[in-house]
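A single protein chain has been omitted; all remaining protein chains appear in their positions.
Right, subunit A next:
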Amino acid sequence: MSDKDPSKLKPNRPKLSLHVPEPPARPGETPDFSSVKVPPAGAAPRPDVAAPATETHPLTMSLVRVLDEENKAVGPWDPKLDAETLRKMLRDMVTVRVFDDRMYRAQRQGKTSFYMKCTGEEAIAVSAANALDREDMNFPTYRQQGLLIARGYPMVEMMNQIYSNKGDKLQGRQLPIMYSDKAHGFFSISGNLGTQYPQAVGWAMASAIKGDSRIAMGWTGEGATAEGDFHAALTFATVYNAPVILAVVNNQWAISSYSGIAGGERATFAQRALGYGVAGLRVDGNDALAVFAAVRWAADRARANYGPTLIEFFTYRAEGHSTSDDPSGYRPSNEAKLWPLGDPIERLKGHLIGLGEWDDERHSAMVDEIAADVRSAQKEAEKKGTLATASIDFPQDVRTMFNDVYEEMPWNLKEQQQDMVDELEAKRQWPR
């Protein structure tokens, strides 16, 4: 030990220690959600959309909930949706779940390299899509497939992208599930976390500059709120009063790191709104009606030039992060089943049944019908190939690899394109 060791020089000072947050339970331990405070449904007040941001700030620490323990809609946030809309939302959510299961299996069968499910989070993207205008723009992350499903994007198109097959409009350049579709208000997904968040703000600023009436919704997970882009997005959103909804989907887990590692141990993610003077809401993400009501409230607010809203959707990632992840390595295996906010599909289904607008028989018939639709979409997509075949006999015209780097292809890419064609020809002739 050096003679400059501070403990020798300052013997009366206590030793410092680093705090590293740990989740309440690890594999082999009993799941512990005692820290999750679930207020009764209907208890949260609903401010006017024109209210100053500060009036929403108490709502960043509670939880906006509409469906009670009996799945009845209660309180001021009840969006009072008609049965047809509720059935559509239920159908969209079930479709997402069935689609996820099917594509997860396709990955396990080696038909694609990668897949990400959103099991347990279906209400969030589906309800948001139903609450937004069809023309509003989303800057999503990789767990908002519900936005596309709810807006009627063809499942075959999604599968073509997952398979990187001949029908893939992105020409095999993007990782599976990183969809892009302008016409369905779905911006291209980036694997670099959080980058889309300030881009959404920029899109919304542009809409305001042009005197448009469309708004943008930016999406991020709770883990990526630690990225600098998150803070840039909130700063720009508040400075320019951008017509944007900024969603944080807090599903508790960023791969194996629990939300405390992202900074969620001492403050909610919704509370991030306070320091920026942005309206903030914390919402039960497994309650389709609460999600709908919150997004509609924020959309109305943005559209009326009252500015941005940060919404934390409090939920639980019931499955692994991706097909490359095994959650049993870092959390109790039965944790998802004990999540205190329940399953979003079961809750909405129960609500519709309670209204007398649905029953188990119709539900199981719908599930069967959706399963058949998904299977037939899969068959159709697989006619155009899967990634397994793609890496052997390239489904795309390989020369397209050099397209769209720039609007016009420069000389160096043209030369490299020719080199690649020659190389492939030489490979074919290579002695075996």
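By our rule, contacts are C-beta pairs under 8 Å (C-beta built on N, C-alpha and C of every residue); 3 or more make two chains touch, one makes a residue touch a chain; residues count from 1.
We take it that contacts and distances are computed from a predicted model.
In the listed set "MoxR-like ATPase", "Copper oxidase", "3-methyl-2-oxobutanoate dehydrogenase (2-methylpropanoyl-transferring)" or "ABC transporter substrate-binding protein", the entry agreeing with the UniProt name of the missing subunit chain is "3-methyl-2-oxobutanoate dehydrogenase (2-methylpropanoyl-transferring)".
Of A:D82, A:D360 or A:E407, it is A:E407 that touches the chain left out of the display.
Between the chain not shown and the residues A:T235, A:S257, A:Q271 or A:Q417, the one that touches is A:T235.
One of A:I177, A:M205 or A:A302 touches the chain omitted from the figure, and that residue is A:M205. Across A:Q171, A:S257, A:Q271 or A:Q417, the single residue that touches the chain missing here is A:Q171.
Although one chain is not drawn, its touching partners on subunit A can still be listed: residues 137, 139, 169-171, 173-174, 178, 180-182, 187-188, 190, 192, 195, 197-207, 209-210, 216, 228-229, 231-233, 235-236, 239-240, 400, 403-407, 410-412.
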